[in-house]
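Complex shown without one protein chain; remaining protein chains in place.
As written, the chains take the letters A, B, C, D and E, and residue 1 is the first residue of each chain.
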Amino acid sequence: MSHAHETHREKAPKKLGFYVITVSTSRYQKLSRREPVVDESGDKIKEIIISNGHDLKGYNLVPDDKIRILKAVIDALLTEGVDVIVTTGGTGYTPSDLTVETIRGVLDREVEGFRDVFRGLSLSDPKVGPAAYLSKASAGIIAGKLIYMLPGSPDAVKLGMEKLIIPEAPHLVYLARSI
Amino acid sequence: MSHAHETHREKAPKKLGFYVITVSTSRYQKLSRREPVVDESGDKIKEIIISNGHDLKGYNLVPDDKIRILKAVIDALLTEGVDVIVTTGGTGYTPSDLTVETIRGVLDREVEGFRDVFRGLSLSDPKVGPAAYLSKASAGIIAGKLIYMLPGSPDAVKLGMEKLIIPEAPHLVYLARSI
Amino acid sequence: MSHAHETHREKAPKKLGFYVITVSTSRYQKLSRREPVVDESGDKIKEIIISNGHDLKGYNLVPDDKIRILKAVIDALLTEGVDVIVTTGGTGYTPSDLTVETIRGVLDREVEGFRDVFRGLSLSDPKVGPAAYLSKASAGIIAGKLIYMLPGSPDAVKLGMEKLIIPEAPHLVYLARSI
Amino acid sequence: MSHAHETHREKAPKKLGFYVITVSTSRYQKLSRREPVVDESGDKIKEIIISNGHDLKGYNLVPDDKIRILKAVIDALLTEGVDVIVTTGGTGYTPSDLTVETIRGVLDREVEGFRDVFRGLSLSDPKVGPAAYLSKASAGIIAGKLIYMLPGSPDAVKLGMEKLIIPEAPHLVYLARSI
Amino acid sequence: MSHAHETHREKAPKKLGFYVITVSTSRYQKLSRREPVVDESGDKIKEIIISNGHDLKGYNLVPDDKIRILKAVIDALLTEGVDVIVTTGGTGYTPSDLTVETIRGVLDREVEGFRDVFRGLSLSDPKVGPAAYLSKASAGIIAGKLIYMLPGSPDAVKLGMEKLIIPEAPHLVYLARSI
Partner (left out) sequence: MSHAHETHREKAPKKLGFYVITVSTSRYQKLSRREPVVDESGDKIKEIIISNGHDLKGYNLVPDDKIRILKAVIDALLTEGVDVIVTTGGTGYTPSDLTVETIRGVLDREVEGFRDVFRGLSLSDPKVGPAAYLSKASAGIIAGKLIYMLPGSPDAVKLGMEKLIIPEAPHLVYLARSI
């Protein structure tokens, strides 16, 4: 109902706690060898979080490994003040891409529309177009908190954060917590 | 095949029997207390059914409760002359929203494209835009009849009925019954 | 990552081996009775494969029958030099349509975005529009090879081949094979 | 924990409300033609319920039809005082057997051990033996109530009621309601 | 119903057509190198089929490879006069064991009791005992025909054939074909 929606939006929290997880084997290996690591997508997510007045509660960089990804997600869920987790990377179709498959196994509820709307926007972005079908952004709810899984490219991350997460996460956090 | 499609459209029934189910705990409670209930979305669905020359075979108002929703769907399926059931409400992400999850368990076949196309249209509607990912319209076939699950807002109901259900349900009823 | 993507595209194979499977009971029956068979959609797929410099490694025409569809897919997978299988037909909602349901059972991984993007393009095609929800194109990976399941109409086949398969299959074949 | 188990047993309700549903197309057709119907298995379930001091809250006879089965289950769930529903029939492998497949779609939780233990007992019953694998008893929880699905033969019904349902249902009702 | 069961047994076919598939990478490699291959379990299945008066319609030996297993099953289903397919091998828990996982994807219906009853018998066999949990025999129905998946050992094959398949397959074939 439109009225109800406006009421929800008013009651939704203004400031959210975010936790960012970059999934990238190559960056993780550099980090392990103490080489300098550039994480352009992770940095962009953090920058958008902060410039929109939200809090960055934590950050982690993990390889494309099921157990490491799960550990990072659980650690984020147990970090005080976290409302929203955003991952970047591991959403494609090489055999090593398994971020979405791994995290789906622990969701309480998938926000199935996110995949769809993210791809709809990518499809109409001239830099992506039909290649939008090669990736699978996703989102879900776990223990009353949101988790968004974005592709690894800085453009995808910018699109997901600016068009979908920043505008709607406060409302969705409010809904997920309601009883 | 385009020819086949045109033939199907010719053979498709012109007049369908509809049954409308509003899923809304707040309205149901008002009704139980014998207070006046305004069901703007339910009314809009009925109005669009009738103004398009179809028959309204029944209407029900139920709370966001799994057993009550199932009962309403079964009663509609057993009502003489019903071809299409339309529900409104319970498609979001509060813990009490369970219309789609409940009804999916009894579908013979999900019409998976409906979710997608409904969201595609919502996304390009300036009143909704990316918030389209916060809801999950759905559709399916059960015992040769169609069931469409629409969100609770009057705008969503208007979009679903006018752009997707009225134009295509006769054809889909015809397909679902074919052997 | 955009750089990574460009590198992938450079390394992706330029020439792919295709195998085409038309799923159509009416055409199969004509063929069995040795009557002339026109397979407009199958022909269009072959034409687009060849005019884009790829190889046609095989073709099969099967009825809407689970075992015959599976046999055709397995035969295609075992044909030397095949990278991509394209099926046309059996993607709708009559009880006999079962191409997608059958093939999903043997995929290693579904390329879930394909359904979505195919429908997004159909929705914005004035010849299809909201009727896009009546069909379900799909794609997946099996044993390192791609399989695309397209609807039966020549227009759908043209859209799928020209906008989605020809431009992206080389890249996706490369990704599916990577380790 | 053994102590906990004994405590549970003490707190478990002594008298339960049962609802019996016989699923049998041949008996349903006789009933529809107003011919006399013998429902040996349904009668045996009722007799065991009563001779064990429980209450019979209702009884229904339905054909092997998905919608009729669902309607009977929903009606039973909405009958005042019902704690346990027992169905008999439709658990085998003819194409018309669909009791378990239908009801599984609406369970909140399957009591997966029931299938197993029922078959273990059938296997060691000399009248059944290895033929135990031709049937699939099942059980689950829906809206805090139990539903047991038994095969159609009087022997199977006697075994399920006397060895598994009468001794353990009070405890399981107590567990399913706990928080 | 016991009477019904006896009637079924009378009407059940007396002579069935069997097809045997051995899944074993080591034996397949020997065969490919034209070395002599001993397939003790495959031989035992064939011997039991014939000594019980049934027909052996075909035999195949394939490696632990998804596509090769599927091809063998499809070929068997398309062989004239086949009612029952029996596979041996690939039912354990090494990463290469995938017979059951592969075949489940194409079943119309799993005969879920078979796993259970097979394990129940193995458990009470002193040569197996609790090690019964390390393997997963299975059975199902596909296109009106039965498929049994047995472990690779001669003892397991003997148990499955003599206690479960020979006594009950005629009845189950009859049920699976009924309407």
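Criterion: a residue touches a chain if its C-beta (ideal position, glycine included) is under 8 Å from a C-beta of that chain, and two chains touch if they have at least 3 such contacts.
Every value quoted in this text rests on a predicted model; they were computed, and no experiment measured them.
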Visible chains in contact with the missing one: A, D, E
Sole residue of D:37, D:56, D:98 or D:121 that reaches the chain not shown, by the stated touch rule: D:121
Selected from E:17, E:90 or E:152 as touching the chain missing from the view: E:152
Positions on subunit A contacted by the hidden chain, ascending: 66-67, 70-71, 74, 77-78, 102, 105-106, 108, 142-143
In subunit D, positions touching the absent partner: 1-2, 4-5, 109, 111-114, 116-118, 120-121, 139, 141, 163-164, 167-168, 171-172, 175-176, 178-179
Hidden partner interface residues of subunit E, rising order: 40-41, 92-96, 115-116, 119-120, 123, 130-136, 152-155
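Note that in this section only the chains that are shown with their structure count from here on.
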Co-neighbours of subunit D and subunit A - touch as defined: B
Gap in Å, rounded to a whole number, between the CA centres of subunit C and subunit B: 31
Where subunit D touches two or more other chains, by residue: none
Chain-level touch network, classified as line, ring, star, complete or other: other
